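Next up is a structure, given as structure tokens.
With one protein chain held back, the other chains of the complex are shown just where they sit.
Moving on to chain A:
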Amino acid sequence: MEVSTKDAELELYTIPAHSSWFVWEDIHEIERREFAEFFSESSITRTPKVYKEYRDFIINKYREDSSKRLTFTSIRKYLVGDVNLLRKVFLFLENWGLINYLKRSDDGSMEESEAKVEQGTPAGIRVTATPLSMRSVTVPPLVEERAEPAFKFSPLTSYSDVFTGSKKPLVCGHCGGESSCDSAFYQHTKSIVSLCDKCFKNGDYGENNSPDDFKLIAAASWTEEETLLLLESVLKHGDDWDLIAQSVSTKSRLDCISKLIELPFGEFLMGSSSGRLRSSIPTSEDENLSSPSNLVDQMKADGQEQKETETREENEDEPPAKRKRVAMLSDGGDSSLMKQVAAMACKVGPSVATAAAKAAIAALCDEASCPKDTFETTCDFTDFAVDRADGDKGTSDMEEQQEDKEGPQDLPVALRMRASVATALGAAAAHAKILADQEEREMEQLAAIIIDQQLKKMKSKLKFLDHLELIMDAEEQVMEGVKETILQERISVLQFAFGSDGFHHLLPKLLFSSAMVTEWSVATP
């Protein structure tokens, strides 16, 4: 983008658009700021006049031959003053494109105020033969329009390693079979030999190796059986990670903990298994052990109150949510929230709640296959739970409703919690929508009333103004009549005066007064 002086008689000099503030006659704020030493009146050699001279001289010198690049050395001999300061002025002008703002030539080697782009490698670097996997980065030359060109860098090898991830497969030391690095294998403690799972079990340890030499390195991925084992052992052992790690033999403690956290409902299992807030709500019989049902109640109580205040996203984001729940528990205000849940659920019709619950469950189901299965098979329990709640609408005892919701004891924890959550959310949403509609209608009504009133006001004002206008018209008529009569009088007087010819001494006065008359009247005969 360039701005040029328009006059055909003058030479055309181009300077960049961002320098259009420059004027010959004055020193701009930008210059004042940059060269504060010239404007601080602290020295004889640095005055605004001196600065202006430097600047004007340099620019004029450049424009003498604007096709050639002006060098600092060629200019400094002309100007008296500290060369460092002169250089500063020179660089300033060059950076703003007021001098040396040259067009690119074809050879591409001309320097400009922008960065010079060289093709190939810089002179000081020697290019050696590069291994095939490495590709050098090349920069294409700048485009004519000086627009930012789209640089295309070929990817470096490290990039492809990290992002496309070629993990090396494991080669078993004994049978030579390859396995992916995700699976479990046995690593010799002293050497780098590794054995695959099968060989170890078969007892082929290789020469002079004993089973003790090998250390199990757990696979990174969890199979279905392992997950199932983990869940069972968590329910059985609760918080005791050593026991859990033992039962899930292929995984270490840390692996178990992290896997459990990753599972959607794992947090609840861990939270409840610590045995906090045991409730005294009686539980009905169950296919599983009785203690899990207690735990399950616990978790339900915890989950309900906590899920109330959490958003859906946080459900999926287990670790931070877990901390939140801990805080909530310590507050201990669970009963009021539970009551709210129950209240909301009954206010809304059962069909709405059911629909909402179903939809919510479908959405929440997507995370893991395990809970999904349980959802599928026990979907009817949701309906059951809701119906029970519905049937008990008549009773005003909140506690009972609470219990009833917890009725189906053989449901896994996650299902019940989700059902209640979905119910609550759905009910709240529906109610809110109704209220919102109502509010809107009211607002519209009020607005209409206001508009009406305003219109009435305007109308009465207009009426009043019309009345005034009529009066004014009448007045005007009267005034016109008065004017006419006065004029007639004057005319007759004049006629009489001129006609009789006996009032010479009155003539000047009459003339004067007639002049006055002609001033403000229109016609005289």
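Definition applied: contacts are C-beta pairs under 8 Å (C-beta built on N, C-alpha and C of every residue); 3 or more make two chains touch, one makes a residue touch a chain; residues count from 1.
Operating definition for what follows: contacts and distances are computed from a predicted model.
Colleague: I notice the complex is incomplete. Of the names "Glyceronephosphate O-acyltransferase", "Phospholipid-transporting ATPase", "Calcineurin-like EF-hand protein 2" or "Chromatin structure-remodeling complex protein BSH", which is the UniProt protein name for the chain that's not shown?
Modeller: In UniProt, the chain excluded from the picture bears the name "Chromatin structure-remodeling complex protein BSH".
Colleague: For the chain left out of this view, which of A:13, A:39, A:57 or A:92 touches it?
Modeller: A:57
Colleague: From the list A:43, A:351, A:454 or A:492, pick the residue that touches the absent chain.
Modeller: The one listed residue touching the chain not shown is A:43.
Colleague: For chain A, which positions touch the chain that isn't shown here?
Modeller: On the chain A side, contact with the omitted chain comes from 41-45, 47, 49-50, 53-54, 57, 71-74, 76-85, 87.
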